[in-house]
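Of the protein chains in this complex, all but one are displayed in their positions.
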Amino acid sequence: MMKGVAYNQFAGRSLERLCALSDGVFAIAMTLLVLDLRVPAAAAIHSEGELWAALVALAPRMATYLMSFLTLGIFWTGQQTQLNQFSRADRHLAWIHFAFLAAVSLMPFSTAFLAEFIGYRIALLLYWLNILVLGAVLLGGWVYACHAQLFREELTREMDRAVTRRIVIAQGLYACGAALCVFGTAWSIGFIVLVQLNYAIAPPVRWLSRI
Amino acid sequence: MMKGVAYNQFAGRSLERLCALSDGVFAIAMTLLVLDLRVPAAAAIHSEGELWAALVALAPRMATYLMSFLTLGIFWTGQQTQLNQFSRADRHLAWIHFAFLAAVSLMPFSTAFLAEFIGYRIALLLYWLNILVLGAVLLGGWVYACHAQLFREELTREMDRAVTRRIVIAQGLYACGAALCVFGTAWSIGFIVLVQLNYAIAPPVRWLSRI
Amino acid sequence: MMKGVAYNQFAGRSLERLCALSDGVFAIAMTLLVLDLRVPAAAAIHSEGELWAALVALAPRMATYLMSFLTLGIFWTGQQTQLNQFSRADRHLAWIHFAFLAAVSLMPFSTAFLAEFIGYRIALLLYWLNILVLGAVLLGGWVYACHAQLFREELTREMDRAVTRRIVIAQGLYACGAALCVFGTAWSIGFIVLVQLNYAIAPPVRWLSRI
Partner (left out) sequence: MMKGVAYNQFAGRSLERLCALSDGVFAIAMTLLVLDLRVPAAAAIHSEGELWAALVALAPRMATYLMSFLTLGIFWTGQQTQLNQFSRADRHLAWIHFAFLAAVSLMPFSTAFLAEFIGYRIALLLYWLNILVLGAVLLGGWVYACHAQLFREELTREMDRAVTRRIVIAQGLYACGAALCVFGTAWSIGFIVLVQLNYAIAPPVRWLSRI
């Protein structure tokens, strides 16, 4: 009886390997996104003008590609910031982050789905659902780590709040963006990209950095 | 003569690189699984309702995707738990883990095969065979490491038993699951998913944690 | 208010994970390049001679493959040389390198585009634009790191100059190569490959090593 317990007590403790697996999954998801940018067929192109037109026709896919790259960058930073505070992993933390990585590896699918059906609300909601799961699992991982005391140093109340606040506000903004699809999916996408650019660039503006 | 022996004595000793290679293979296998989720063709879809139907039609593939993600998560944890106990690798251990990684990299194929032929027993048995090979090689790696004394610290008898027990019981349960295919492959898949969820969630229930 | 600031102060600080993510993206980009080398269909081949002809027909793709492998090798070395000088990352540096990695992950697309439309100037200029973005972002990362004092040791004026000089001169040469496309894209490609070979081989010739 103690034996089964013992296994779970020493299983999955390497934080380095969890980081390495995560970096691998993120790297592949970031690169697979680009597979959706398909080179036009040479047979249909007969002049520089036609090639230019074919390139311009790829613009919407390029836009969803960049939006998803931003999303993955934001969540990579979020996950790294968390894991960086921990002194060790345990098997539960590993499984929470597997769920996170499953959502990461679905991102190329959600992106391709949105690029193909950019005017459809279902495609937009599926994309948002993917972001929601990413945020929820990341928050879950943080709450679990607080509970299981995996931190390297004493966790300050300030840092706990900063991380929780960050995830909750970001998810609130993404939900607003998704809700905008009642006016049209273009409004949603525009709003979400603005939110993401704010997180990526982090402009030194007081009220923005409070978000 | 001594020279050939000498080569094998200093070859393949970096445990870090074996871990890094493994993380890479797992990360890619986890992400390739998702390539099987193909975006429906835009030409065939004319309304939100049709898009929803196309999305629902992807559900079986999504299910096999999640089952395989669980499988890979379980075996990643298993391998990591082992390698974490070792102080070094050697060339034999490296080759045992190459065999393990070959089975890991076959997982996307077995999964796609099962998703395509979900009602066929051969597809289910192939999938099970893949899991069986993963477990057998992992056990082989543990037995070899005991024999070659690669451990960081003194291996306790308790830990040895916990690891062996874990693999043997899990494989027994998977074999039961595979045997259920005489009643239908759905029974098999349902049983295997339940076993996997038990290992993933590790509910704090006494008799379950003994498994 | 301080809380938002606080989050950005401890976010994205792990240099090791930024390196690991970068190595993953480079490794995949390098390997995806090869997916463009498609195996000819067996049905169309009936003799060793026909197979040889089919292999020879792959030569232009092989050439663009090698050129892009050189490009990725040059920029991997460039990024590694920079990151190797830093003692830590911060969130801004992380985002600058995400932009860099986005350009890296576009390289297989630009390469496939150029291979498909090797005689078209637009394809060549797109490829050059990709290289230009890689160089510009790398330079931006260096300038930012100087500003944010991320260096491990005192940055010598000599080293600062060497890095800046290297990027600026290389980009100048690539721009010359791109400009040669007014005479034909073959001139551009030939010139760019020569520049790249110089950087790869680094022949011990005085005036060349000044470049």
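We just call them A, B and C in the order they show up, numbering each chain from 1.
Following the convention adopted for this analysis, a residue touches a chain if its C-beta (ideal position, glycine included) is under 8 Å from a C-beta of that chain, and two chains touch if they have at least 3 such contacts.
Every value quoted in this text rests on a predicted model; they were computed, and no experiment measured them.
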**Asked** Hey, which chain B residues sit against the chain that's not shown?
**Response** 1-8, 10-14, 16-17, 20-21, 23-25, 27-29, 32, 91-92, 94-95, 98, 101-102, 105-106, 108-109, 112-113, 116-117, 120-123, 126
**Request:** Pick out the residues on chain C that sit against the missing chain.
**Result:** 19-20, 23-24, 26-28, 30-31, 33-35, 37, 39-40, 42, 45, 48, 51-52, 55, 66, 69, 73, 76-78, 80-81, 84-85, 158-159, 161-163, 165-166, 200-202, 206, 209-211
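Here is the rule we go by: only the chains that are shown with their structure count from here on.
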**Complete:** Per the C-alpha means, the centres of chain A and chain C lie apart by a whole-Å value of 25
**Residues of chain B engaged with two or more neighbouring chains** = 24, 27
